[in-house]
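Presenting chain A:
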Amino acid sequence: MTKKLLTAFAMMLAGSTAALADASDGKVKIGILNDQSGVYADFGGKSSYEAALMAVEDFGGKVLGVPVEVITADHQNKADIASNIARQWYDTEQVDSIMELTSSSVGLAVQALSKEKKKITINTGAATTELTGKQCSPYGFHWAYDTHALAVGTGGALVKQGGDSWFFLTADYAFGYSLEENTGNYVKENGGTVVGSVRHPLATTDFSSFLLQAQSSGAKVIGLANAGLDTSNAIKQAAEFGIVQGGQRLAALLFTLAEVHGLGLEAAQGLTLTEGFYWNRNEETAKFGKRFMERTGKMPNMVHAGTYSAVLSYLKAIEKAGSDDGDAVAKELRALPVNDVFAENGKVAENGRMIHDMYLLEVKKPDESKEPWDYFKVLATIPGSEAFIDPAKSGCDLVKS
Partner candidate 1 sequence: MTAALKEQNGAPRVVLSARGLRRDFGGFTAVNNVNLDVHDARVHALIGPNGAGKTTVFNLLTKFLQPTGGTITLLGEDITRMAPDKVARMGLVRSFQISAVFPHMSVLDNVRVALQRPNGLATQFWKPMSALDGLTAKADHLIRSVGLDKERNAVAADLSYGRKRVLEIATTLALEPKVLLLDEPMAGMGHEDVGMVAEIIREVALKRAVLMVEHNLSVVSTLCHHVTVLQRGEILAEGDYAEVSADPRVRTAYMGTEEV
Partner candidate 2 sequence: MTLTLDIDKPSEKKPAIVQTIFLAAGLALLVLAPLFFYPVFLMKLLCFALFACAFNLLLGYTGLLSFGHAAFFGGAAYFTAHAVKEWGLPPELGILVGVMGAAFLGAIIGFLAIRRQGIYFAMITLALAQMFYFFCLQAEFTKGEDGIQSVPRGHLFGFIDLSQSTNMYYFVLGVFIIGVAIIWRIIHSPFGMILKSIRENETRAVSLGYSVRNYKLAAFVMSAALTGLAGGVKALVFQFATLTDVSWQMSGEVILMTLLGGIGTLIGPLFGAGLVVTLQNYLATSEFPVTIITGLVFMVCVLLFRRGIVGEFYNSRLGRKLGFEHRH
């Protein structure tokens, strides 16, 4: 403490106000913590770290005159490892904020810890609306997407296109239920019906029996309320059983470009999904996509682009606040509009939710794809105000009603 004061005093004498403002330790350190070897390794993975580095470079490598450093770690999709690393980063590595945080359990655990430590987290990888709902934190932000946005996007839009009867294949755990419930509600609100659902265990390899039930239900849309490998397997086997050819439509509720790439267009064609970003949407996004491609060998999905945006916004907020102190930065993050390659006129709500447009996408047929990674047709743009929960109804006690 004394040492800190002395340093601050010395800097004041030197007349460097910027440095004074960021007196904590002479640098700003951002941690990218996510799954780099587990089932979500392709979802965000190591490429998210690369996205963060790009943001720092684009910002100029320094903020308030001190260097910005990015470190990364693999939590192997285990919340205990994630929490341990986060603690260690805060306690011994002077990390100022942690981002990405793929998977809901990791996201919630690290956000809760960071709240205790008064450090900023910006989540771009996890889906749960709890992050900005009941378990919201003054220091926690949710950037790229959430289960509600996915439900509204895929559920709502498909009903409007005539997909008004649904059957759900739901992963048998909290994440799956909330996806099914959110989507189901939205379908009903728009005048559709849910004819049935079947819950399958996590990490099921064989979906044939569930698909058979979905097939015989006669629903127009089969909603896949699951993630990762489960979704890939379900889609692959749906193709085998001729479900799409039979006139039914598949809607993957959490699926991104990275997974479409893994599955291949042959199996994935015709699939409808929602993302917060698509690289081939306009010139700016395409430019960003190609830069990202050069560094990582693949095109960015919403997690990667979201991470880029999150880091950029974080640095802007520090600059505006004149400090990397958690309270000050959190205040600026809520105040500043988000305008970058990821979001146009994005806005951070009181509960920490970054509200921006989402896109309803359809996977192209193999012969429609003109170049590598040209996978999606943009079917519709969902305005942020529709896509995300009204902060006043989110259940977050930070929102004054």
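Quick note on selection: all candidates are chains of the complex that A comes from, given by their letters.
Here, contacts are C-beta pairs under 8 Å (C-beta built on N, C-alpha and C of every residue); 3 or more make two chains touch, one makes a residue touch a chain; residues count from 1.
Please read all numbers here as calculations on a predicted model, not as lab measurements.
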Chain touching chain A (counting every copy) in this complex, out of 1 or 2: 2
Residues of chain A defined as touching candidate 2 within the complex: 37, 71-76, 78-81, 83-85, 87-88, 91-92, 103-105, 108-109, 112, 128, 135, 172-175, 201-202
